[in-house]
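For this depiction, one protein chain was excluded, whereas all remaining protein chains were kept in their positions.
Labels A and B are assigned to the chains in the order they are written; within every chain, residues are numbered from 1.
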Amino acid sequence: MTSRLVEIWVGVFVAAGLAALFMLAMKVSNLSALDDDTGYEIQARFEDISGLKVRSPVTMAGVRIGRVKDIRFDKQTFEAIVTMRIAESYDTLPKDTSARI
Amino acid sequence: MANQDQQQPLVEIRNLSFSHGSRKIFDGVDIDIHAGGVTAIMGPSGTGKTTLLRLIGGQLRPQTGTILVDGEDVTRIRRGRLYQLRKRMGMLFQNGALLTDMSVFDNVAYPLREHTRLPESMVRDLVLMKLEAVGLRGARDLLPSQLSGGMARRVALARAIALDPMMILYDEPFTGQDPISMGVLVRLIRLLNDSIGLTSIVVSHDIAETAAIADYIYLLSGGKVVAQGTSAELERSDSAWAQQFLQGLADGPVPFHYPARDYAEDLLTPSSVAAAARG
Partner (left out) sequence: MDWLQALGRRGLGVFERLGRASVLLFNIIGGLHTLVPRPALVTYQVFSVGVLSLVIIVVSGLFVGMVLGLQGYNTLVDFGAEESLGVVVALSLVRELGPVVTALLFAGRAGSALTAEIGLMKATEQLSAMEMMAVDPVRRVLAPRFLAGFVSMPLLAAIFSAVGVTGGYFVGVGLLGVDEGAYWSQMQDRVDLYDDIMNGVVKSLVFGAVATWIAVFEGYDAVPTSEGVSRATTRTVVQTALAVLALDFILTALMFGEY
């Protein structure tokens, strides 16, 4: 096996591995569905977030429109402050929208 | 360097004791190796000849004693210094120990490529020179698996001298050789020693061949040096062991009397168990 052939094969292997990772990210998972850098953030306060976690989906009428970005606790009000990032395409949420868990 | 003084030996072993686990291999051994000569270390299988070479090369650490190599004590030396020192030692392993995944050429080039920044054209010239010295320039493209035992050992010899070391350690260079390659090796060791001013340590239990090229001989048995001297001095020695040794040597060159066979059996009897265990 010449070293050139070895190098070509290793190149093919690494490319295949990276392509597989790329496919897992784009086609299997939801990376393509929402890019974290776009869209805008809104905050909501809850008395109890029960099972909510960072990166949980945010849905409206059952359609996912964004993800939970951050969860904090407000010492003054004893409430949870949930920051959500909403996709750009859903920029027409009414001002008085309320959130539910 | 320390060997500017002619009297100062290149390798000076003092009060060396070494055990493999509970098995005592050396017990208070003193050995001097003088620069520029061929020193033979002889003894039956399993006396620890290979172990002694590994101790000199710093691969094993003794329990007590010092081993000065060119003025540096390899038993206490720091790792970096030891590696520097090893670049100036060549070791010929019992079976050659060539790297099996590369050709003869690459094997000989290996130390050059590892330790020098020579351009490839010069590496090539040097490798061909060393291979020429052992008569295997034509075998450069073979793989180690395609070599006979004797050829492999000669390639290993070319590799051992690739960096022009000050000293070469030969571990049983004659064992298992056919008469022709044996003769070739004997001449080669002497020739290399004299032509490029090496210091050679030959470990062996082949009496005739070793005595033919050795300037000074140490006989090891039971973890101690039992006799030492030039072959002439050993002849005058009153050590029974040495006498036996020399009788064997005297009869060695006469092949059809088979006197060496008796002698070899004598030599091998006390440690036949160890020899069998070593396969």
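Here is the rule we go by: a contact is a pair of C-beta atoms (placed from the backbone, for glycine too) under 8 Å apart; a residue touches a chain by one contact, two chains touch by 3 or more.
These numbers were taken from a predicted model, which means no experiment stands behind them.
**Q** Among B:K24, B:H115 or B:R137, which one touches the chain that has been omitted from the display?
**A** B:H115
**Q** Of the listed residues A:E7, A:E41, A:D74 or A:E88, which contacts the missing chain in the full complex?
**A** Only one listed residue reaches the unshown chain, and that is A:E7.
**Q** Please output the residues of chain A touching the missing chain, sorted low to high.
**A** Counting only chain A, the missing chain is touched by 1, 3, 6-7, 9-10, 12-14, 16-21, 23-25, 27-33, 55, 57, 64.
**Q** What residue numbers in chain B mark contact with the hidden partner chain?
**A** Against the missing chain, chain B presents residues 54, 57, 59, 83-84, 86-87, 89-91, 93-95, 97-100, 110-111, 114-115, 156, 159.
Everything that follows uses one rule, which is that only the chains that are shown with their structure count from here on.
**Q** Taking each chain's centre as the mean position of its Cα atoms, how many Å separate chain A from chain B?
**A** 68
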